[in-house]
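Just one protein chain is left out here, and the rest sit where they should.
By letter and in written order, the chains are A and B; residue numbering begins at 1 in each of them.
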Amino acid sequence: MDSATPPILKVEGMSVDIKVPAGMLHAVNRIDFSVNPGETFCIVGESGCGKTMTSLALMRLLPRSAKLTADKLEFDGHDLLNMSEARMAELRGDRLGMIFQDPMTSLNPVYTIGDQLEEVYLRHRKSTRKEARARAEFMLERVGIMSPALRLRQYPHQLSGGLRQRVMIAMTLMCEPRLVIADEPTTALDVTVQVQILQLLARLQKEFGMAIILITHNLGIVARMADHLAVMYAGKIVETGSAVDVFTRPQHPYTQGLLRCMPTHDHGAQVSRLGSIPGIVPSLIGEQHGCGFRNRCEFARDICASGEIELRTPQGASAYRCVLSPDERPARVVEAAQ
Amino acid sequence: MNVQPAMSAAVAAQESPALEISGVGRSFHVGAGFLRKGKTLRAVDDVNLTVRRGEVLGIVGESGSGKTTLSRMMLGLMKPTDGSIRMDGQDIRTISRSDLSRKVQPIFQDPYSSLNPRKTIGQIISLPLETHGNGTPAERRAAVEQMMLQVGLPPRLIHSYPSQLSGGQRQRVAIARALMIRPEILICDEPTSALDVSVQAQILNLLKDLRETFNLTYIFITHDLGILEYIADRVAVMYMGRVVEEAPARQLMRNPRHPYAHALLGSMLTPDPTLDLPDLHLGRGFPDPLNPPTGCSFHPRCPKAMPECSNLAPKPLRNDNGMVECHLYREGNPQ
Partner (left out) sequence: MTDALVKGPAAEPEVIAPSPREEMRRRAKSHVGLIFGGTVVILVALIAIFAPFLAPYDPYDQDLTRRLVDPVWKTGNWGNILGTDALGRDYLSRLIYGARISLMVGFGAALIAGTVGSVIGILGGYFGGRVDSVVVYLINVKLALPGLLIALSLVSIVGGSVTALVLILGFLTWDRYAVVTRSVAQQLRGNDFITAARAVGASQTRIILGELLPNVANQIIVIASLEIAIVILIEAALSFLGLGVKPPEPSWGLMISEARNFMFFKPHLIAIPGFAIFLLVIAINMAGDGLRDVTAPEGRN
């Protein structure tokens, strides 16, 4: 994973604990990952796995009740963990951008598109209104919005969902950030628009050379976008590696289960049943021991319940946290139902 | 497709399709107010669909395609402005609310808003029985527990509240409620899109099982063709209120004819890391439903648009197992 260039983001032992009435909720539990410059790193997982808390933690936008701890949290040579709030505010929107799921609530309805785009630029760059306007127009054009001069005078509610997300992307890219964190950027959009927005992101990434952390629950998006990825479950990264490795040779039972749940498109060859993962996500409140997936895992045994599950790093495959390697697990009764 | 008036009701119920939608349209007046004339929004326009007993008809479309309006009309919760909907050969306008509820029941998208947060699971599931005055309290309770087992809910959850359950469990409760009065048709409006992938698969498998157990007919509304490939027999593709293509599910997946169906199929992202993002060649001009484009409503986004598409609305071209509404396909030129 390591190349000559140092990673743009390095996360080691990061945890997010949230105080809730019933106790301490361990939303993110000692995760490590790093993102290389210019690559797309996907964090994939289901609701409640901690992926959104991870993105908020990286932006230092966690709710007040949440506590962030980490051994190391380094972005582009800056220590994010101990950075002052004022410095952090300078960084956000400048070198560190964020795209949210709902473009409607992340744009302010009482200001025009132009006002909001220019504001970002004026805050971080010494420039005149005129330069900012020119930059905003340029960016709108880059995100594929036709007649940008007209759009700059419009308000968010005058745009469709897809256009608003394009505006949001333009706003994030105003200052050419080195890293963009996109949290479910296309979940609220129609499927055809989703593909168009993802294509746009991929094209802009090449153009501006930024790294993207893409947070999503959609495995299809991950497969098509990611260079590297991390699969999160119950606050932990259970598997991480290159996209090709994870999708062609998934190592962790959870990743394997998730991939079996996807309706595969085989041009008409109908499957009679989908694979599914029985059970529900465990509570993350209180001390967490062992593997978080064990109550839904068909291979679970006693050792899964205790201690920290070590990360295994096999040759030529992704790293994963499971006490059993895929070879050690009993063979499945293959496709008996079919 | 027309039911002969001479045919007796009983015979009609035997032989007629479970659901027959002919020429159904629904308009809304929006923006009207004091001294202001509103505009007409054509949410559903001239939809013709026939669903056989035991069949699963998938309806696929994006936001604003009119699929939810259509589902509300099929449930009898909204009256069509044009056309008619028949169930077992009988126009639903002539069926009483209570009888209609025994024929058709909904499953909704959001399992959070579809269950009353102030009621226990038992109360929620037994509501249909209470409404219809079926059985004694003890019998109802037994029926509720029986149904809970059938949808995979442990009966001890009977006294729990919706807020105590996970999304998947809630959707099971909604399914149990819908099945309590043994309807013939279930209208599932995006029943899994609010759920996690692993739970989605559980619910889809459950719906597939229940279809056999209870002999159900499904109308399955979704934006995700992948789900329809798994569950549907036939698929109707909707765009801006109209059905633009209808075909057996396999055929549609293998060989979509309408350019929009093609784009939808292309938007399916299979988890294959060797593939790149598909290029849909779609225009980005989003039509305003209040000022729909002239001619074919898809032409501003269509990669295959021809000059005539912008001024002439295509006529539906039907054959034995489907229809398509596009200028690319005409009588005598059924590619």
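Basically, contacts are C-beta pairs under 8 Å (C-beta built on N, C-alpha and C of every residue); 3 or more make two chains touch, one makes a residue touch a chain.
All values derive from a computational prediction rather than experimental measurement.
In the complete assembly, the contact with the undisplayed chain comes from B:153, out of B:44, B:73, B:153 or B:221.
From the options B:16, B:65, B:114 or B:200, the residue with contact to the chain not on display is B:114. Shown as candidates are B:66, B:80 or B:162; the residue that touches the absent chain is B:162. Residues of chain B in touch with the missing chain: 75-77, 97-98, 100-102, 104-106, 108-110, 112-119, 124, 127-128, 131-132, 151-154, 157, 160-166, 168-169, 172, 174, 177-178, 180-181, 202, 205-206.
To be clear about the criterion, only the chains that are shown with their structure count from here on.
With centres defined as mean CA coordinates, chain B is found 32 Å away from chain A.
Put simply, chain B touches chain A in their complex at residues 62-63, 166-169, 196-202, 204-205, 208, 223-227, 229-230, 249-251, 253-254, 263-264, 266-280, 282, 284, 286.
Here chain A touches chain B in the complex through residues 46-47, 144, 146, 160-163, 190-196, 198-199, 202, 217-226, 243-244, 246-248, 257-265, 267-268, 270-271, 273-278, 280-281, going by the rule given at the top.
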